[in-house]
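Just one protein chain is left out here, and the rest sit where they should.
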Amino acid sequence: MATKHSRAAARLMISPAVLLLLGWMIVPLAMTLYFSFQRYNLLMPGMEEWIGLANYQYFLTDPAFFDALINTLLLVGGVLVITIIGGIFLALLLDQPFFGQGVVRILVIAPFFVMPTVSSLVWKNMFLNPVNGLFAHAAKALGLQPYDFFAQAPLASIIGIVSWQWLPFATLILLTALQSLDQEQLEAAEMDGAGPLSRFFYIMVPHLARAITVVILIQTIFLLSVFAEILVTTNGGPGTSSTNLTYLIYAQSLLQFDVGGGSAGGVVAIVLANIVAIFLMRMIGKNLEA
Amino acid sequence: MARQVKTSRKIAFTVIAWGVGLAIFFPILWTFLTSFKTEADAIADPPLFLNFHWTLENYTAVQERSDYFSHFMNSVIISVGSTLAGLVIAVPAAWAMAFVPGKRTKDVLMWMLSTKMLPPVGVLVPLYLLFRDAGLLDTRIGLVIVLTLINLPIIIWMLYTYFREIPGEILEAARMDGASLKAEILYVLTPMAVPGIASTLLLNIILAWNEAFWTLNLTAANAAPLTAFIASYSSPEGLFYAKLSAASTMAIAPILIMGWFSQKQLVRGLTFGAVK
Partner (left out) sequence: MNMKLRALMGACALGALSTTAFAETTITVATVNNGDMIRMQGLMEDFNKKHPDIKVQWVTLEENVLRQRVTQDIATKGGQFDVMTIGTYEVPIWGQRGWLADLNDLPASYDANDILPAIRNGLTIEGKLYAAPFYGESSMVMYRTDLMKAAGLDMPAAPTWDFIKQAAEKMTDKSKEQYGICLRGKAGWGENMAFLTAMSNSYGARWFDEKWKPQFDTAAWKATLTDYLDMMNKFGPPGASANGFNENLALFQSGKCGMWIDATVAASFVTNPKDSKVADKVGFALAPDKGLGKRGNWLWAWNLGIPAGSKKVEAAKTFVEWATSKDYLSLVASKEGWANVPPGTRTSLYENPEYAKVPFAKMTLESINAADPTHPTVDPVPYVGVQFVAIPEFQGLGTAVGQQFSAALAGQITADKALENAQALTVREMTKAGYIK
């Protein structure tokens, strides 16, 4: 169907985007790669020298590296699980007929529009703060000891904040998918005596699979580089208990101004991100073809 | 068998849905309310819900400290500018991928998305040096360039999935009728593509508006958007909940209102081809 002529035209139409992204990827990547083999600290100009793999050696043997890796996975995984399960629940709820559907939908999607910096500041200070936060007030009113979120469960608190921001996104996509579900199929199943649970698992879940993969893909892209939430709330601590890879690289390159070490970290993160990407793409590719 | 909805059931769901909706929305509502309190009322225990002395002093204090309007304008220019620039590049690309798919189309798309996984902190210093040499530091155009590139993969992917839903047969039919390429694009495809483009536009304005790493690191005074405005409130002196709330409200209100008004358009394209 596609002629040679239209193929050439198509290539021409794609090329600006490809070239730009290629440039965007290659130029900083080349510079990062180059710096990663250098001793290069912004605070010590004139001391730059080629030091081979030493930056990589230091980054990979940093005790914080392993923690950061685990935290990154926990953060991405935790948020995905919460937003998908919560999203399905909310989508099912919003799909029911009730008064004021439009308004409730507006309320539910609102967190998506809030800047990460703002939502972290608000959550940290006005809700989770163990002395003046609203949760602490509530705990005291119930006669309980206020829970110290960022000290006792720093990573879980961050997962909570990030989930709050991404829940609307998952909900919207899942809701749209749900609304396209064939009602007759559902009713037929009901007539055949399928209970609500089996209807959910045998009809709805398979129907939502595609939407769920999309949620996973898009959110993973953004969740791998969660940064503002950590910077504002815990600074990666206490210890390294809420440091993810992005934050670790930040600490290296911008707190210590060690461009060489930070670049090595950047290269490691890029490699890891690509492993995740390949894994994801396989999964998505399969699901999207169907 | 038409769906019969019992009123009692409907009322039950109304209560549950409103409860859940309000719970999710509560942090924003609380921030909004707190922005009108005095600092002492803001930390009062038990918390004051509506029965406090309403004041605008926090907004005045915030405005005195920083010029809200110039930050606001920068946010608008940067987010709209980068989205439009992104669309100009992305529409032809997504179009070609959707209608003339080659063997590699999928791989190219996936590769594009994977560029979004690069951790920005890792390339900040190289980029800062490049921007310095190009004279782009603290300029709106510099930020427009960066945000365009960052969001381009998402724009292309959204448009691609949307365009793919447009049945090819319609094009064939138009061609059979002897429509020129121009007419084909203008009268057949554009009306079908507009909703997808509109929601892509909206989503990207939101993403660009909320982007807080590059906008903070590549600007100083002239091009600093609202993300930089809020950065100066992250740990102010003493009691600050009310002022923080006022600044937060000012930073998120424009995009929140835009989002609410255009939510129908936004939702339509948010599906990323997830629905079939």
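Which chain is which? They are A and B, in the order written, and residues in each are numbered from 1.
Following the convention adopted for this analysis, a residue touches a chain if its C-beta (ideal position, glycine included) is under 8 Å from a C-beta of that chain, and two chains touch if they have at least 3 such contacts.
As the structure is a computational prediction, the values presented were derived from the model and not from experiment.
A.B. asks: Could you tell which one of A:I70, A:V103 or A:A151 touches the chain left off the display?
C.D. replies: Of all options in A:I70, A:V103 or A:A151, contact with the hidden chain holds for A:A151.
A.B. asks: Kindly note down the residues of chain A that lie in touch with the hidden chain.
C.D. replies: Residues of chain A in contact with the hidden chain: 41-45, 54, 58, 63-64, 129-132, 145-146, 148, 150-152, 234-241, 251-252, 254-258.
A.B. asks: Of the residues in chain B, which ones touch the absent chain?
C.D. replies: Chain B touches the chain not shown through residues 39-40, 43, 64-66, 125, 128-129, 132, 137-138, 216-217, 220-222, 224, 228, 231-240.
Following the convention adopted for this analysis, only the chains that are shown with their structure count from here on.
A.B. asks: If you look only at chain B, which of its residues touch chain A in the complex?
C.D. replies: For this pair, the touching residues of chain B are 1, 3, 5, 10-11, 13-14, 16-18, 20-22, 24-25, 27-28, 30-31, 34, 43, 45-47, 89-90, 92-93, 95-97, 99-102, 106, 108, 110, 112-127, 129-130, 149, 152-154, 156, 168, 206, 209-210, 212-213, 226-227, 230-231, 233-234, 240-241, 244-245, 248, 251-252, 255-256, 259-260, 263, 267, 270-276.
A.B. asks: For chain A, which residues are in contact with chain B within the complex?
C.D. replies: Chain A reaches chain B through residues 1-2, 6-7, 9-11, 13-14, 16-18, 20-21, 24-25, 27-29, 31-32, 35, 42, 90, 93-94, 96-101, 103-119, 121-123, 125-127, 132, 134, 137, 140-141, 164, 167-169, 172-173, 176-177, 180, 183, 187, 210-211, 213-215, 217-218, 221, 224-225, 227-228, 232, 245-246, 249-250, 253-254, 259, 262-263, 265-267, 269-270, 273-274, 276-277, 281, 284-285, 288.
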